[in-house]
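There's a structure below that I have some questions on.
Left out: one protein chain. Kept in place: all the others.
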Amino acid sequence: MKFIHIFLIVAIILNFNFLKADEIKTENKIAKNLRCLICQGQSVHDSDSEFAISLKLVIKNKIQEGLSEEQIYSFLKMKYGEWILYDPVFNRNTYFLWLLPILIFLAGGAIIIKRFYNKK
Amino acid sequence: MASLIGSYSLGFGLFFSVFIIFFSVRNLRDTEILDKKIVSFTFIQFFLVVISFFGLIISFINSDFSNETVFNHSHTTKPLFYKISGTWGNHEGSLLLWLLVLTLFITIFLFKSNHQPKKYRIFTLLFQQIIIIGFFIFLIKTSSPFNYIFPTPNEGLGLNPILQDPALAIHPPILYLGYVGSSIIFSSALAAMVTSYVTKEWAKHIKQWVLTSWVFLTLGILIGSIWAYYELGWGGFWFWDPVENVSLMPWFALTTLLHCILVLERKKILTSWAIILSIATFALSMSGTFLVRSGILNSVHTFANDPERGLFILIFLFTLIFLSIFIFIFFHSEKEKLENNFFWLSKETSILVNNWFMMYFLSVVLIGTIYPIFLEVITSNKISVGPPFYNKLILPFLIPFLVAMAIGPNLNWIKSDFKDKFYMTVFLIISFLLSALIIKKFDINFLINTILVTSAFFLFFSTSREFFVKRFKNLSQNIAHFGFSLLILSILFNNIFSNEVITNLKIGETFKTEKFTINFENIEQEDEKNFKAIIGKFNVQNLDGSLDILNPELRIYNQPNIITSEADIKTNFLTDKFMTMNYVQNQEYFNIRYQVKPFMIWIWISVILISFGGFLSFFKKRYEI
Partner (left out) sequence: MKSKFIPIILILFFLITFVIFFKGLKNPNIYTPDVNLKKEVPSFKLKSFENDSIVISEKIFKDNDYYFMNIWASWCIPCKKEHEFLMELKKDDRIELIGFNYKDNFTNASSFLKDLGNPYDIIVSDKDGSVSIEWGAYGVPESFLVYQNKIIKRFIGPINEDNLLEIQKIIR
C-alpha cells in the first residue's frame, strides 16, 4: 500500500514540467520580496496596480542590463526607502527583530531543562 | 422599524448585565445551588442580542437606508444572499456578531456546566460579563449599527465587491466562534484561579471549549485563506500579512493549550502554564481585533477605521490583561510538586517540546507583526516585515519539530523507550532518499529543502503507519497529525514546484514558454444583476499535448463602481491551473497571470483533516493513552 503511494508521488512529481531557472524566476523572486507601496499589504508580484506593473517592468529591464538581485534591491531602497523591502535588512534597527525570537527559543529550552535539574 | 427594535433591544441587553451581576454576587454567598434566575437572565440577555441582530439583518434585507450601516454597506441591486451576509461584513455588524456569540457561549456554558462547582460557574459568568459589558459599551458608544440618518437616502453605497463572496460570507462567523470561544477559556481560567479549581477536573471540563474554539478557528483561517486564493487574484493562500498573522497567533496559543491540557487532565502539573496559555489565547484574539480595527496596520483586509475605536479596544484589552495579571499574582499558587515526576524520554517531555516550538513560532509571528509598529513609534523608521522573514525564522525550526512530532505520540507517559526503532530508521532512510531524488532531480540546490521534505515525509510515513498499528486508538490525534504532515508536504511541493508567468497579451496573441503555450482567443461580454462581466477565453496547450480552456473574468460593478478580476481555476488532484486577467490603463493588451500550482487542493484537504481530528476528539469521553 505504502509503496504504491510512494511510487505514485514520485511518478506525479517526475511528470511536472518546469521552466529553467532563468530570468523569469529571478524576476518573480525579486518582485515577491517587494512591497507594493500603493496597495494594502500586497507584494509587487501579487499586485496588478499600475505601480506594480511598472515596477515589474523596471525589474525586468534591470535584470537584462545585468544588475544583480542585490543591486536591484539597493537601487529600489535608494528610491523608495527600506519600507519597500519585505526582507528586513539586519542592522541596528532590526537586531531585536531577528534575535528576539531566537532568544525566546533558547530561554524556552533553558526553562524546560531547568525543570529536570530542579527535580534531581 | 426593525432598526429601532434592534437598537432598544441592545440597550435592554446591557441593562440585563446589571441584573446578572447583582444576582450572581448575591448568589455567591448563600446556598450551594446556582440561582435559577441567573441562568434565565443570561438567556434573556442572549435573546435580546439575537433580536437586535435580527433587527439589523431585516434592515439589510429591506434595504432600509435610514439605517447608517445599511446605507454604507448595502445596495438595492445586491443579491439577497449578500444583503444578509453584508450584515456582518462591516465593522458595526461584525461587532454585533461578536456580542451575539459572546452571549450565546456563556449561555451554553451555564447550561453545560451543571456538574461543576457553583462558585466556579458564577465567577466564570462574572468575568464573561466584564467582557460582554465592554463589548456592549463599545458597540453602543463608538460603533452603533443602528444610527439613524435623515433624510433617508434613496440608494445605498454598496458593499465592496471583493467581499461579495460565499466564502467570505461564512468566514467571519466561523472565525468569531473560534475567537469568542477563547473568551470562555479566559473567563473560566480566571474563575478557576480565584476558586482554586485549577485541577484535572477543570482541565477535562475546559478541554471541550478549547477543542471547540480550536476547530472553528482552524476552519475560519482555512476559509479565509481559500477566499484569498481565488478572490484576490494572486494565486497564493498565505502572505504573512499582519491580518492573517493576527488569526494565526491565537491558533498557535490554542494548539499549545490543547496539548498542554492533555497533560493537565492526567495529572496536576503545568497548571501555571495552562493558565497563562488560556489568558494569552484570548488576549491575542483581542489584540487581533485591536490591530485590525484600529487602523494601526496597513492591510488588505482592514475595516474602515476610526482612532476613537482603536483607543477603546486598546484600553479595554489592557484592562483585561492587567486584571488577569493581578489575579494570577494574588490568587494563583503552584502546588504541583508532588506529581511532577516524569523522565526525559516520555510523552510529557514530548508535549513540552511541542509547547516549546509552538511558543517559538508564536513569538516569531508576534514579533514580526508588531515590531514595525514599535520601531516606527520609537525611531520613526518604517520597515516592512514580510514572507522572507517568516520563512527564514520558521522553516529551519520546522525540521526538528516535525521529527519530534513523528516520535512523540509513540512514547509512553512518565517513562518510555524509543519504540519501533526499526520502522523509524527505515522511514527516515526512505524519506531522505525520496526527498533527495525529488529535489536533486530538479536542480533546486537547496539543502534545506531536502531536509525539510525529508522530515515531512518522515512524519507522513510514521503517522500513516499509526493508522494500521493502532487503528481506532488515538484516531483523532493521528488524523490531525497526519493532516499536518500532509499540509507541510503540500505547502513545500506547492512552493518548490509552482510555475508562473505574468505577461501582457492582446486578443489573438500567443505566448510561448518551454512548458506551455497560452493563446488569447477572444473576449465576451455579459450583463449580470449588479455587474458587467468581460470574460476572456484562453487556450493553454501543455507540453504533453493536453489542452486547458481558462476563462478569467473582469467584473465591472455598478455600486460601488469598482473593477475586480475573477480568477479562473482548473482544479484537479495534482495541480491547480490559475489564471487572472487584468485591465491595463489605455492599452490594447491585458495583463495575464498564469500559474501552475501543484497540490493546491491537498492544502485545503489537509487542513480539513486537521480540524476533523479535533472534531472527532470532541466526542471522546476518555482521554487518550
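Letters A and B mark the chains in the order given here, with residues in each chain numbered from 1 onward.
Going forward, a residue touches a chain if its C-beta (ideal position, glycine included) is under 8 Å from a C-beta of that chain, and two chains touch if they have at least 3 such contacts.
Keep in mind that what you see is a predicted model, and the values were worked out from it rather than measured.
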Identified contact with the non-displayed chain, of B:G11, B:P117, B:P173 or B:G295: B:G295
Given B:I33, B:L80 or B:I329, the one touching the chain that is not displayed: B:I329
Where the unshown chain meets chain B, residue by residue: 290, 294-296, 298, 307, 310-311, 314, 318, 321-322, 325, 329, 334, 373-374, 376-378, 382, 584-587
Where the unshown chain meets chain A, residue by residue: 37-38, 49-51, 53-55, 57-58, 61, 78-83
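The rule is short, and it goes like this: only the chains that are shown with their structure count from here on.
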Residues of chain A touching chain B in the complex: 2, 5-6, 9-10, 12-14, 16-21, 24, 28, 32-33, 35, 39-43, 45-48, 50, 53, 56, 81-88, 93-94, 96-98, 100-102, 104-105, 108-109, 112, 115-116, 119
Residues of chain B that touch chain A when the two form their complex: 232-236, 239, 241-243, 297-302, 340-341, 344, 352-353, 356, 359-360, 363-364, 367-368, 371, 375, 379, 381-389, 392-393, 397, 430, 434, 437-438, 441-444, 461, 464-465, 493, 497, 499-502, 513-516, 542-544, 565, 574-575, 580, 582, 584-585, 591, 593, 598
